[in-house]
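Quick one: the structure is below, and I'll ask about it shortly.
Removed: one protein chain of the complex. Kept in place: all other protein chains.
On to chain A.
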Amino acid sequence: MDDLLQISRLTKQFGGLVAVSDVSFSVREGEILSIIGPNGAGKSTLFKLASSFLRPTAGEVRFRGERISGLAPHVVARRGVVRTFQETTIFKGMTVRENVIIAHQLRANASLLGYYFASSVARRDEAEFGRSADEILAFLGLDGIRNDPAVTLPHGHLRALGIAIGLATNPTVLLLDEPFAGMNHDETMRAVEIVLGVRRRGVTVLLVEHDMPAVMQISDRIVVLNFGEKIAEGTPAEIQQNQKVIEAYLGVEDESIGI
């Protein structure tokens, strides 16, 4: 398997605080890689660095060998690296289907003027976006509520909508921000199925997560952060045995790291 996303010697400082310090790892094509760590370990910062929503203080992120850190988020998305947000980040004033349709922007062939004057390219685009949106909604089990206003959705559906928005961009790598947070066991199991389904569509997944049992179940490999530094990297089995990881989580019930 090839390295798709290379994170090398990434450092991010906020004033005197070093949120991420000299972290390196690679995401391989077709895998599910999870970033875990105790609260304040720098996971979210690393996530934003990887999706180019933050500019690193030092180090770089490369996608297929080309540097993407420092580029505008929409440019990085165009290359194929797309992030999702936590659940409340959707287009609240639109319906579920409208949310997914608008998220097809990367596949747009027509210009703004083309859409304004409904050129033939624009009309073909819009028909295609509609078809594709319906397919994605069906895939994620949201087709029953496609015309509901997005604000009215419950928890689990909101998360699925976030993933639907991500899938609409046709990403090569999808970065998921805590896809299982705040879910009960059944909801988590459904979400795990969705993430596995996303991978089956040929999308490489990088996720940041708290929910240890789900991470252990879903990940091919895991990167563990503590105080901004990478303390371990390996398969779920290796991570569970790793002494440094156990120490980092000391004080936390053993059960919560799935040991």
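Definition applied: contacts are C-beta pairs under 8 Å (C-beta built on N, C-alpha and C of every residue); 3 or more make two chains touch, one makes a residue touch a chain; residues count from 1.
Note that in this section contacts and distances are computed from a predicted model.
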Undisplayed chain, where the name is taken from the UniProt record, one of "Branched-chain amino acid ABC transporter permease", "Cytochrome c-type biogenesis protein", "Elp3/MiaA/NifB-like radical SAM core domain-containing protein" or "Type-4 uracil-DNA glycosylase": "Branched-chain amino acid ABC transporter permease"
Which residue of A:103, A:160 or A:203 touches the chain not shown here: A:103
Hidden-chain contact residue, picked from the options A:9, A:55, A:92 or A:244: A:92
Residue, one of A:3, A:126, A:187 or A:229, that touches the chain absent here: A:126
Touching residues on chain A - with respect to the absent chain: 51, 53, 72-74, 77-78, 82-85, 89-94, 98, 101-103, 105-106, 112, 115-116, 118, 122, 125-126, 165, 168-169
